[in-house]
Each structure stands twice: as C-alpha cells, then as structure tokens.
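With one protein chain held back, the other chains of the complex are shown just where they sit.
Moving on to chain A:
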Amino acid sequence: MAPKATTTGTTTRKRRTPAKIDKEQVQKYYRDMLLIRRFEEKAGQIYGMGLIGGFCHLYIGQEAVVVGMQSTITPDDAVITSYRDHGHMLACGMDPKGVMAELTGREGGYSKGKGGSMHMFSKEKNFYGGHGIVGACVPLGTGLAFSQKYQGTNNITLCYMGDGTVNQGQVYESFNMAELWNLPVVYVIENNEYAMGTSVKRASAQTELYRRGESFNVPGEQVDGMDVFAVAEAGRKAVEWVRSGKGPYILEMKTYRYRGHSMSDPAKYRSKEEVNKKRAESDPIERVRERLLNDKVYTEDELKEIDREVKAIVAEAVEFAQESPEPHPDELMTDIVA
C-alpha cells in the first residue's frame, strides 16, 4: 500500500512500533545500530588521542534512521548523504576497517587516506559519498535517480540530508526537477534539531520539514526517527511509492544527536538536561534492547554476546586503522585526472 499522500498534500503520521516483530530482522537492527554506536564512540575516543584529525562528526543518537531506512532497500539501490556519514557507510555494509582507516588518514582507508571523514565512497556498495558541502548531495542524489531512470533500472536512491541542509536553495531546485521528471528518490531529512549550533526554530520559517516539498507536489511525512520500527515501516512505504514510478517522496525523521556537531563543539546552545532526557527516554538502541528482552526474543546473555561481537569488530577496525601505513608520498599527485 502506498502512503496516503495526495499530489498536493502531505500526511503527518507518527508511526508506532508494530506488534509483531521478525526476530532475525530485529537482531539485525540491534546489531547494526550497536555497531554504529560503538564505532562512533571509538572514533571519538581515538580522535581524542590525536589519531583522527580535522573534522569528525559523530552519528551517535541517530542510528535508527539509517539502520531502519537501509533495511528497506536492495543492494542495487543507491545511497548518498552529507558529511555526518560514518553511520551510513556502515549501514551500507562498508568495511569498518576501511572506514576507520580513512578517519586516521591511512592507505587502507576507503579513499586511500585522501578523503577523510566527510569524503568516502564505495562503488561496490553503491554508496556515493560523503559530501562536505551542505546541500550538494541533494542534486547529486537526484542525479543518481535520474541515471537509474534513464538506464531503465528499477532501482531507487536514498538521499539523506540534515535539517540544516533544507535551507539551501539547491535542495528545492532538486525537489522541483525530481517531481517534474518523476525521479525515483526518497529524500530523508534527518532532523536532529540542530544545524551545528542553530536550532531548527531559529533557522527555519517552516519547521515542519516534511512539508518542504509542498510547493513542488512532493509528498512528505514525519516519522519518529528514534524508533527503528517506525523508520522501517515509513521507509518501506516511501520506497515502494518511489519505486513504483510515482516520483520523489520526503521523509522527515525526528531524531537527535547526543554529541556535539563535531568533536570541537562546546555545546553551549542546548542544556545538558535536554540531552540527558533524550538519551534516557528515547534512545533508539535501548528501545530495541528492551523490546527484545520484554518479548523474550533474546536473553540478557545473548545480547551481551552480540555486544561482544560488535566490540571485537570495532577493536579490529581500530587496530587496522592504526597499523595501516600513511599513504606513500607518491600518492600526493595521483587520482587527480584519468
């Protein structure tokens, strides 16, 4: 069933966790979210040790969005996002070792150490970056969808962006053309409430971001982005809509980032209480964990085993990221033009 969206209108339904859950799927949600959480915590830690330089934007708190959405697409579909991208890469199935080694600027990184945190790609996994210019990924993602349609494939694009991105003009240029040309793209707005230090209220005249497509007849929907089940359900319907040739769809994921904008963010723009309340009340991983335990899908010990596995993967990634050598100086002048 396609979402209840008219050509002009938008629906605003907060989706609820379904009563029945698929054990295997839920285990994957839990594991994938935990992998992102532990990976990012570790990245934060080794940033503190000076192993990662420059900017490092952590995804902690937002895990349900990408994990829920990625569960709705096939490996042949395309994914693109902005600069807070580590979670997306892991959720696309990219190797944590290669991602971490890129963060440390090493030869074993996805971009041989030349891209860094914000600029990683995997053709193999159909992950098209990793873009450091806020807004740029939206026309680019629309272009991926253009190509998918042009080539007559049945594939679609998930184009992620933040609440800061939606005030860039090129986003609307893209919405317009995507609807005009019926392009198969789901725009996923990750509304974590703050664009760097500026709250949505202080930046957006229309704070209901799912309505940002109204002028272009792009339907939109708001989703509880802290609930992986709700994300997946909304995602499935949006993906179906888009894949069936009805044109683009907007999902606004209400989410929250626990950490600062980047590592060097003193977080003076929000209170500690606000962050703690979010963490305590709506942590996406805790919610799944509780659900798994309450429904007796898993025991505490079984979940601990998953925790251990995830930790081991992250530890291995860090080890690789430290042992992989820096790129050879000859790499300075390669990969500029072919």
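Quick notes on this one:
Basically, a contact is a pair of C-beta atoms (placed from the backbone, for glycine too) under 8 Å apart; a residue touches a chain by one contact, two chains touch by 3 or more; residues count from 1.
Quick note on the criterion: contacts and distances are computed from a predicted model.
As stated in its UniProt record, the chain not included in the shown complex is "Pyruvate dehydrogenase E1 component subunit beta", which appears among "Imelysin-like domain-containing protein", "ABC transporter permease subunit", "Pyruvate dehydrogenase E1 component subunit beta" or "Ion-translocating oxidoreductase complex subunit G". Touching the chain that is not shown, out of A:K42, A:K237, A:K254 or A:R291: A:K42 (per the contact rule at the top).
Within the set A:S71, A:S147 or A:S199, the residue that contacts the chain not displayed is A:S147. Interface note for the absent chain: among A:K123, A:K201 or A:K296, the touching residue is A:K123.
Contacts to the hidden chain, counted on chain A, fall at residues 37-38, 41-42, 44-45, 47-51, 53-54, 60, 78, 80, 107, 109-115, 119-123, 128-133, 136, 138-148, 150-151, 169-170, 173-174, 176-177, 180, 258, 263-264, 266-268, 279, 322-323, 325-329, 332-338.
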